[in-house]
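This is the structure I want to talk about, given as structure tokens.
One protein chain omitted, others in place.
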Amino acid sequence: MKLFIKFDINTICSLFLKEKLEQLNVDFDTLGFGEIQLKTNVSNEELDTIKKELVPFGFEVVENQKSVLVQKIKDAIIEMVFMDENENNLKSSVYLSEKLNHSYGYLSNVFSEVTYSSIENFIIIQKIERAKQLILIGEMSLTEIAFLLNYSSVAHLSTQFKNTTGITPSAFQRIIKKRRENLK
Amino acid sequence: MRRIFNFNSSNLLRVIFVIAVFILLFISSISYKHNRDTHESSQLLLHTFEINIELERLISSIKDAEIGQNGYIITHNERYLTPYEFSRDKVNRSFVELNKLTAERKGQQKNLKQLFLLINKRYQCLEEALKYSNSDSYNKEKLENALQRGRVLMANIRAQVDNMKEREKQFLQERQANYDNEISLTPLFTVSVFLVALILIILSYRQISKDIERLKITNKKLLISTKLMDEAEMIGNFSTWQWDLQQDKIHYSDNQFRLLGFSPDAFVPERGTFLNFVHPDDKETLVNSMQTIKEQKKLPLIYYRIVRQDGSIRHFKSIGKLLVENEENAHIILGISFDVTDEYEQNIELSQRNKELEISNQELASFNHVASHDLQEPLRKIQTFISRFSEDDKKAISVRGREYFEKIDASSKRMRVLIDDLLLFSRTNTTKKEVVKANLNDLFQNAKTELNEVITEKKAEINSEKLPKLNVIPYQIEQLFINLIGNSLKYSLDNLAPIIHIGCVKVLSKNYPDVLNQNVKKYYKITFQDNGMGFDPQFKHSIFVLFKRLHSKNDYPGTGIGLAICKKIVDNHNGFITADSNPGEGAVFTVFLPE
């Protein structure tokens, strides 16, 4: 006899994880998929036990919580840069610390520690990335793009573009255009 | 126009000639009629004359009889009776004659009959007189009576004859009057007809002489144009020919013979003969195109070679076309042949030059490559190895050694700058020149971005008026901006923040006849004005010369290539660059770029 079963892996996983952690007497809250908040402080030995218990079932504790935080910072920055205008006038440091519930200093340190580059640098990269997209869409002039991305002037945008990518916005546009023609 | 006019003129002449012929026919028929009339009237005269003579003869015959009778009566000699007997015959003969002559005379026949009766009666009288005079039957009374009656009858006969004569005379007069009447109008008519004919002939003479005059002029023009054509063919090294396809006849212009190396009309051209002159390798082409001419009645442009008698090879180009006067039987091909040997040779020379130029360009490009890679490679390594000397390494060598080491470093750096600039200079010459429409404002912005570091460092203020969009080589114009602005930044005054103003106006080339190409009407004049140290105006030309420097390299680093590159770039764009300055007053560099 054959049975076809439909199942939800998320439900299974979160139920299984809950069961396991309760077995180990760990008090916790589920924050979302793949992230849990331990309510009590656990010693390193206890943490090792938890890791060992979970490994046979395919669960692995992500070592560095800082990596997770960096990912969150990145996501926040991307969201900030790519959303249009609203809230854009907020200073990025304020925005990030409010959004991630950490002081900007802490975030900045963690980010640098993990990525060997600064948050500011990453914001610039993202903004230039956005500028690239807008340039390629071709509906806006450089002046408009500079305004949209909170640059004080076209020159400022051009300079930052050139400093980040090593080429000018117009050269970038030309290259991508030619490359696309090449592909055809 | 002329053709139509000529046609009219010849038609007019034709009409005039037809009229003239009719007039001549008319005149001749009239004179014929006159001749006949004259002949008729002379005949009439003769006739009347004959009648008169015959009448006289009749009377004389009767008189003969009377005389004979009288003689007999007096002498009774029988001899006197002979004339009397003869006269009777004569009278009868005359009478027959008269009867014939008066056949067509109205009234005269009747007169003649009366005359005949009278003559008969007279002869009766004569008979009676003879009878009564005879001795046998003499009767004096009756004789006298007969003689008396005879005399009266004789008078009557004469009267009748006179009457007839008178009648005849009258008839003649009538006819004469009639004739005169007819003939009197004729001269006037003849003269007027003659005059008309004369006028027509004069008119046609005038027309003919006019036509001849025109013909002469046309002929002269034709002669001139033929001559001109001939001269033009000789000067232009071409010839014309005609090929009558129907009669298969070919006609060459004089120059065609000359182009083939002959004197004009040296031979009679035929279809086959031409092939003898054609270069063996091109014969097939020619045979094919002759076939084309025959089948399609046209000759597309062909190129071929001719071998002259002296062995020299000439390059020819021919083209032909059907001469269409009327659609149906157009059969004459008009052709032109050009001797293009000179052009051909020039072309060969030109393409050879081009090839050489290409080769030298390639060499230059490969030199560029050598310079960019093979020369830079060791230098770069020298510099990298220098940079790998750690502070500890430096401490390990002597002070002097360190000093030498610094010098090596400085020299290798300078060599790098030189190579880089030299490369830049040669690149403005050799790289592909892709001219595109570019916004100079963008290029200016790029240049500013490039120079950002220095601008910030020197706190320079750079502003620009609105620049145009032009067809340029974008890299080069960007480089031009970088070099000119960079130059101004470099030679700024120590205690004064540089202010650079870039101005732009459209100007007419005729206002700058010395420096601008007058074939291009409008130029953009772009000025770069700074407040830097400026230069002595005597150097305004030499600053654009390669490796020319106004300052020692210790004061201002540089290679003396930057402005030479500017000049090269502006030259590449068919523009003009000039500089003006006085020491301490800043400098103005002016660039003219064609619109």
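When the chains are written out, they are named A and B in that same order, and each has its own residue count from 1.
One rule holds in what follows: a contact is a pair of C-beta atoms (placed from the backbone, for glycine too) under 8 Å apart; a residue touches a chain by one contact, two chains touch by 3 or more.
As a convention for this text, contacts and distances are computed from a predicted model.
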Which of "SURF1-like protein", "Phosphoribosylformylglycinamidine synthase subunit PurS", "Spore germination protein" or "Response regulator" matches, in UniProt, the chain that is not displayed: "Response regulator"
Touching partners, among the displayed chains, of the absent chain: A, B
Of B:R427, B:K448 or B:H573, the one touching the omitted chain in the full complex: B:R427
Residues of subunit A (touch criterion as defined above) contacting the omitted chain: 71, 74, 78, 114-117, 121-122, 125-126, 129, 132-133, 136, 165-167, 171-172, 174-176, 178-179, 182
Missing-chain contacts mapped onto subunit B: 372-373, 376-377, 379-381, 383-384, 387-388, 416, 420, 423, 427, 431-432, 475
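We adopt the following convention: only the chains that are shown with their structure count from here on.
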Where subunit A and subunit B are represented by their mean Cα positions, the distance between them in whole Å: 88
Residues of subunit A that touch subunit B when the two form their complex: 154-155, 158-159, 161-163, 168, 170-171
Complex contacts: residues of subunit B adjacent to subunit A: 442, 445-446, 448-450, 452
